[in-house]
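Only a single protein chain was left out; the remaining protein chains are all shown in position.
Letters A, B and C mark the chains in the order given here, with residues in each chain numbered from 1 onward.
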Amino acid sequence: MKPIRLGMVGGGSGAFIGAIHRIAARMDGRFDLVAGALSSDPTRAASSAADLGIRGYTSFAEMARLEAARDDGIEAVAIVTPNHMHAAPAVAFLNAGIHVICDKPLSATAEQARQIADAAAESPARFFLTHNYSALPMVREARALVAEGALGQVRLVHAEYLQGWLSDEVHNKQADWRTDPAQAGAGALGDIGTHAWQLAEFVTGQTPSHVSADLSSVVPGRPIDDDARVALRYASGAKGGIWASQVALGMENGLSLRVFGDRGALDWRLGDSERLIFTPKDGPAQILTRAQDRSGSFRTPPGHPEGYLEGFANLYLDIAEIIRGDTSRLDRVPGLAAGLSGMAFIAAAKASSAQDGTWTEVQP
Amino acid sequence: MKPIRLGMVGGGSGAFIGAIHRIAARMDGRFDLVAGALSSDPTRAASSAADLGIRGYTSFAEMARLEAARDDGIEAVAIVTPNHMHAAPAVAFLNAGIHVICDKPLSATAEQARQIADAAAESPARFFLTHNYSALPMVREARALVAEGALGQVRLVHAEYLQGWLSDEVHNKQADWRTDPAQAGAGALGDIGTHAWQLAEFVTGQTPSHVSADLSSVVPGRPIDDDARVALRYASGAKGGIWASQVALGMENGLSLRVFGDRGALDWRLGDSERLIFTPKDGPAQILTRAQDRSGSFRTPPGHPEGYLEGFANLYLDIAEIIRGDTSRLDRVPGLAAGLSGMAFIAAAKASSAQDGTWTEVQP
Amino acid sequence: MKPIRLGMVGGGSGAFIGAIHRIAARMDGRFDLVAGALSSDPTRAASSAADLGIRGYTSFAEMARLEAARDDGIEAVAIVTPNHMHAAPAVAFLNAGIHVICDKPLSATAEQARQIADAAAESPARFFLTHNYSALPMVREARALVAEGALGQVRLVHAEYLQGWLSDEVHNKQADWRTDPAQAGAGALGDIGTHAWQLAEFVTGQTPSHVSADLSSVVPGRPIDDDARVALRYASGAKGGIWASQVALGMENGLSLRVFGDRGALDWRLGDSERLIFTPKDGPAQILTRAQDRSGSFRTPPGHPEGYLEGFANLYLDIAEIIRGDTSRLDRVPGLAAGLSGMAFIAAAKASSAQDGTWTEVQP
Partner (left out) sequence: MKPIRLGMVGGGSGAFIGAIHRIAARMDGRFDLVAGALSSDPTRAASSAADLGIRGYTSFAEMARLEAARDDGIEAVAIVTPNHMHAAPAVAFLNAGIHVICDKPLSATAEQARQIADAAAESPARFFLTHNYSALPMVREARALVAEGALGQVRLVHAEYLQGWLSDEVHNKQADWRTDPAQAGAGALGDIGTHAWQLAEFVTGQTPSHVSADLSSVVPGRPIDDDARVALRYASGAKGGIWASQVALGMENGLSLRVFGDRGALDWRLGDSERLIFTPKDGPAQILTRAQDRSGSFRTPPGHPEGYLEGFANLYLDIAEIIRGDTSRLDRVPGLAAGLSGMAFIAAAKASSAQDGTWTEVQP
């Protein structure tokens, strides 16, 4: 199948989430990144595009117009800008008939959200929102278990997303727009609270009907919430809670979801993302892994952990640098010596075992 | 920097490790796969190459000769064949001046290993061996800790690699060559024991001088070892052990390493690969994460776990399929509804918090 | 030091918490149980007292009066009745000048609590409340860390106590009074929510000033709360939450406490009660164990886990039964054969090691 021609808005040099989207788009070879309006700063937009070897634009509006007009124009666009800059490009590309892959949350304001919804309603193109956590294998399995009734009726839901990186007043590219009400719309609530919300919604298939919230700005002087506690009520009678915090000192990405029903219960934690604990009513807890996953959402056989691919990719990255001349990385890439050492190990172990365990010298 | 032109030997349709190498090579955009001798079966070699849109060869020897002659020929080749088929292509490409990226272990026999070593010695090209586990961030940090003396003198080393997938007699593409002495050379010892050996060697910087081994074929009739217990002695006086098994029922990829010195100790497990437990002599154990890693071997800021990229890639893969027409995947990719739900959550939570927690309806 | 003469109110045959109190009182040999009003049923009170070989009473009032008059009367009394039956005996014994050790929560109603408080104010005797979890070594260490400022200013507190044993309508001795508003006063809130509350209060040294609560009766028809979610606000500005549930299916005793300050954080879970995770602001998380505890709240050197004593006690119990004639337990108590097997192991291992690992027969 031919790769899909992809554009990007935002994600210039130094950006975090844009780089993530590019890696993800590359991983399966199903997209070719060919164009981008990578920065609102024209110079940076141009240099970032040149670095990536793609068509560069300084305006997303122009990009939408020109790409729509090309025979080889982009078919989809990834929008990886701060929240308040989602709506305008989303509308532009939807209007141009180009599929939109937008980072979460949808927008900074309800008004912007409505603009996107209106554009999507009239466009032949599709709109996708990258809530990445719900695409993990065991989360999809969790959802399947709820859907098939393994938990019975859902009674209690608890989702957390705890980070500590904003425990102090912080100023950098990532922190600045996230703590600016104008750009972000909401703080911990929007940045990570919506992940917890969507995770709970995705797995349970239910949306709470009412909330009771306590939003705080824990760090003095911060103009936006950095801690959000939200109690949930569902139309079904189920109760729940969401706790999202950016001032939970020491926490890195403490996303978790627990669901209790009248026939079973689920416990999933991002820090141990390949295990899903399922407790049926009448039996011991079970540790489900990808061997039990039915969504097929992985690239390696059961048992090859997440990170397996990154380990390989680290080698390929180092090898590329070495081939291009950076020999400082040679010492951390296994080479012939490692191979010969392994062969010496095999030979010595076989010889020792053949002699009933006699201690045998390893001969490199 | 221009991507490196890459070829591949082995890895035709249905192959496991070849697909892994391709994803890893793609992830950072530093390689372009352009040619391959993907199968010893000419028909399969051709169709696999066509699927990938690359130059196909039915012979690695011919590929080495012709690619070396092209201006745009490959600069490096990945060899992802069974163990006994590493040496011949490795020698051919090294002789042709093309860098070799070879899967582990080095070869099936000591004779083949020597052939590779000889070719490497005379070639301007480099030879790399993809022991992927030692490229993980916390393993590299472990090595750095030992190197800087945080453990003092190493006294005890214990490495395990436990799998259960060969607990029964198994026949399939993966199992067949791995349990055939002619193709694999060694069983559990070579397939996973060498991973444990290399991991211990990489982290400690020491190679054992003597081994005492007990290799077993636990499944009746299996012609190769499926369980290997190897005691280790180091020239330094340190002692150690390696246990590699393919019949440890229920284990998926139970790779682990523990090192005890006279000033500190390390504990790392693949199933919890982002945490490295370091215990200094005079203090509590510490949980090191990528926030403490100094090798820079990751693509996301500290706290974004391994698997984060795969989650994003799962979305991009599903989105590609949907754009190309497979709407059956729509229900698991968040879209506009998820975005609007998140916005409704934010709005209701803000309103409730502004009214001191009054229960507030979520209005989609 | 002479043991303290102890009485008990409640705790007749079949009672749960009374038996626990007796074991705990016996463990260090500091109390002698000598008298009891063990049941409101005179027959059961008498037979329970006879089983224990103590002075039996059918009325706690009479017991208070008569014991206070004896030279060898009880010095302290343990009250282990349902919540609504705490106040009357507590007042009687306090009035009689006898120390009171009362199970939690204090009482079923605020009126009863006031009666106890009034009696305590006028009595020379002391009043103790057995919140046992805050007596565990790592909880005491947690408190010490907060007290000495290791967390800085406390910002966020989250305590949970999740059980699943009342997920269905249940009728038995334990469930009946706990789900009866007249006897218990409160359900999950009182039975386990107060544990979470006290744990948070004990460790942080702070009491919340305001709460916002959502109490539910999840199981249809249950006349008392079985799920309690309570948001907390502290006068210091700190925020927190308590979640107590008896319908969290599959949970056994999921008590946990997390505290985040501006200089450090704590995480403790009853299911892993001997480890306290402490994360200082500028360093990796630390795994504190009893080796770091400063309260001295344990009977075994660091490293001998909780349960160590119970293992020994299990042997002593089985040995007692065997000595008294129940030989059916012989097969699970190690005896001479186990001892000789161990000696044969030692001898064979020494001989093998002396011969450089030669395989050596184990000779029983």
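Definition applied: contacts are C-beta pairs under 8 Å (C-beta built on N, C-alpha and C of every residue); 3 or more make two chains touch, one makes a residue touch a chain.
Small disclaimer: the values here were computed from a predicted structure and weren't measured.
Taking the full assembly into account, the omitted chain touches A, B, C. Only one residue in the set A:A121, A:A291 or A:A354 touches the chain that does not appear here, and it is A:A291.
Within the complete assembly, C:D272 is the residue of C:D41, C:D72, C:E169 or C:D272 that touches the hidden chain.
Only one residue in the set C:G36, C:G56, C:G190 or C:G264 touches the chain that does not appear here, and it is C:G190.
One chain is missing from the display, and on subunit B it is touched by residues 155-156, 158, 164, 167-168, 212, 214, 216, 218, 227, 229, 231, 233, 239, 241, 243, 245, 247-251, 258, 260-265, 279, 281, 285, 356-359. Where subunit A meets the chain that is not shown, the touching residues are 212, 231, 277-278, 283-289, 291-292, 357.
We take it that only the chains that are shown with their structure count from here on.
Distances from each chain's CA mean to the overall CA mean are smallest for chain A.
In this assembly, the C-alpha centroid of subunit A lies 21 Å from the C-alpha centroid of subunit B.
Remark: subunit B and subunit C have CA centroids separated by 48 Å (rounded to whole angstrom). Contact of a single residue of subunit A with at least two other chains is seen at positions 212, 214, 231, 233, 357-359.
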